[in-house]
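Only one protein chain is missing; all other protein chains are in place.
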Amino acid sequence: MIRASKDIWRGYLIGIVWLLALLWPLLGIHSDGTLSFSRTLQVWLIIAVITLLLILITLLYKNQKLTWISGPVARTRSAIGSSSQKVPTWGWIMLAALFALTFPLYTGRSAQDVAINVLVYICLGLGLNIVIGLAGMLDLGYIAFYGVGAYTYALLSIHFQLSFWLALPFAAFTACIAGCIIGYPTLRMRGDYLAIVTLGFGEIVRIILNNWMTLTNGPNGILGIKAPGIYYPSFADGFSIEHLWLKKLHYVYYVVLLLVVFTIIAVHRLNFSRIGRAWEAIREDETAAELMGVNTFKLKLLAYAMGAIFGGLAGAFFAARMRFVSPESFTFIESAMVLAMVVLGGMASIPGIILGAMALVVLPEVFREFELYRMLAFGASMTLMMLFRPAGLIPAKRMGKRSEEKEGA
Amino acid sequence: MTEQPVLELQDIHTSYGNIKALKGISLSVFQGEIVTIIGANGAGKSTTLMSICNIVPIEKGAVFYYGEAIHKRPADTLPARGLIQVPEGRRIFPRLSVEDNLDMGAFFRKDHAGIAADMGHVYNLFPVLKDRTRQKGGTLSGGEQQMLAIGRALMGRPKLLLLDEPSLGLAPMIVQKIFEIINNINTINKTTILLVEQNANIALKTAKRGYVLETGTILFSDQSDALLGNPDIRKAYLGEI
Partner (left out) sequence: MEFFIQQLINGLTLGGIYALIALGYTMVYGVIQLINFAHGEFFAAGGYIGVILLSFFAANGLLESHPWICLAASLVLAMGYCAMLAMAVEKIAYKPLRHASRLAVLLSALGMSIFLQNGLMLTQGVYDKPYPTSFSLGRFEVGQITVSYLQITIVLITIALLILLNILIFRTRIGKAMRATAQDKTMSSLVGISSNRIISLTFALGAGLAAAAGIMVGLYYGSVSYYMGFVPGIKAFAAAVLGGIGSVTGAMLGGLIIGLVEIFGAGYISGQYKDVFAFIILISVLYFMPNGIMGENVDDTRV
């Protein structure tokens, strides 16, 4: 064990000294002309110790020394796995549906708030998933469609008093147009360039929203957007149609739940349709797909447009829920978060995306005191996930088998 | 006690993903020899050389160079030990000049006087390169590029020279010339050479011994004359009907 891991210890030592050299100037040199070491050493020691422990655990695990823990853990995992296999998929779905439908009955406001956020992100994640997970194109400016949808409903509500439900198709439409505009020039580009260009587009949309005062009111945002409303028949004093503003939190919850269910069904159907399979072909090997008669251009554009549509719908909902929109909500970091959700949760895997959304919304809530470190942890976990588990937490199950597929989950 | 081979491959297995390219190759090359590996396209000849140089990692087996196991060593440490390959397709650095290409061949060396002298020798060997010393490598003709590639390898003062299909895509007259030079490198510089070739004819006439490779395994191994006389080999690789 010692000989093989000499490299690891050497790497650790070099790394930890390097870290100190990088850390100290930021923490130890002060603008009042003094130098200090205590803060640096504090932080450095914490990191050094944690990494040391992780390395020790990994080494012990690799050398079968930790079987007294890993054995029972593995047994429990397989036990859970096999018993959960026995429950058919529709069983899980019924369970999830039951949970989701009855959720507001036994939870308070803040939990419902969190749940609404999770559902919105699920919607966004599923939309982005069409672009990334299904068609294999990296989009870093996805949040632009969210913004377009939100502002569409906002403007229609303010200027034309259009109701939420009537405005939804319009939001979808404008988002779709935006998707086509952004998609059209980028379709020919290869992966790396595509990423940066979509990033640029996302920024352009934000800048336009921020600066086109006459249309969007710039950084001040748009106030006074109407919440969704429904008409329902009432038999109180004889038959009449009553109108209700869905402002109460649990009503809002059901609206977004409806949206999410719609999105899940749509994405699922797409996934297993001819279009979905064509997308998979493009994702796997675009040249081969092209040679087999798949019109890659149209299909990629379609993927963009569909992804944009779901983003736009989510955006419209967002506007209706907050009743206020401003360009602040549509920054690159939001795009990155949705991206992280899709990728870390498991690309093209619907349960993975749901898990990803939950993790990304709930975890920061749980670790409220560490609010400051939220984004730091976020960035680190993206890199770490790529290093150790690039397939995501719940990788998608493929429809067929690939010849090179060796590793499992 | 038998002489220690310069290069020894013991039961090499190499794969590209799930495709097995080499299925148990064993061969040896002794000091001062020219040994050739012939075979059809896709037989695994280039893979063998790339495995020796650890560009393509070996799954199973071992490679010994002057008795030392080198199959775990990084590829870029080999030229300093005298193991230099001229890979298939010449692979000249296209946007570097002829002179810079040659200079890169001696990158690992620090003796500037020696490097300058060697460059002189290479220009003597290939006068056509001297005329084009500032020209970008990518603009040279196929034959010139082959000469440049060999010259670049010579700049490293190889003890073992691996050549991958030097005749590829070249006119017969130029091939003749190149192989003359290969012969000279062996006889004059005393460099050991492992030559991989599709042109079995000229390969077997230049080399002393040969191995016949087919789909990842060695079918025959013998003196070149014997291989040249072998009717199966003549039918399969030397163009006889």
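Think of it as A and B in the order they're written, each chain with its own count starting at 1.
Following the convention adopted for this analysis, contacts are C-beta pairs under 8 Å (C-beta built on N, C-alpha and C of every residue); 3 or more make two chains touch, one makes a residue touch a chain.
If you're wondering where the values come from, they're calculated on a predicted model, not measured in any experiment.
Within the whole complex, touches from the chain that is not shown fall on A, B.
Note on the undisplayed chain: of the listed residues A:9, A:61 or A:193, the one touching it is A:193. Shown as candidates are B:91, B:130, B:177 or B:234; the residue that touches the absent chain is B:91. Across the interface with the omitted chain, chain B contributes residues 53, 55, 74-80, 84-85, 87, 91, 93-96, 100, 103-105, 107-108, 152, 156. Along chain A, the points of touch with the absent chain fall at residues 15, 18-19, 21-23, 25-27, 29-35, 132, 138, 140, 185-186, 188-189, 191-193, 195-197, 199-201, 203-204, 207-208, 211, 332-333, 336, 339, 343, 372-373, 375-376, 378-387, 390.
Following the convention adopted for this analysis, only the chains that are shown with their structure count from here on.
Centre to centre, using the average C-alpha position, chain A and chain B are separated by 52 Å.
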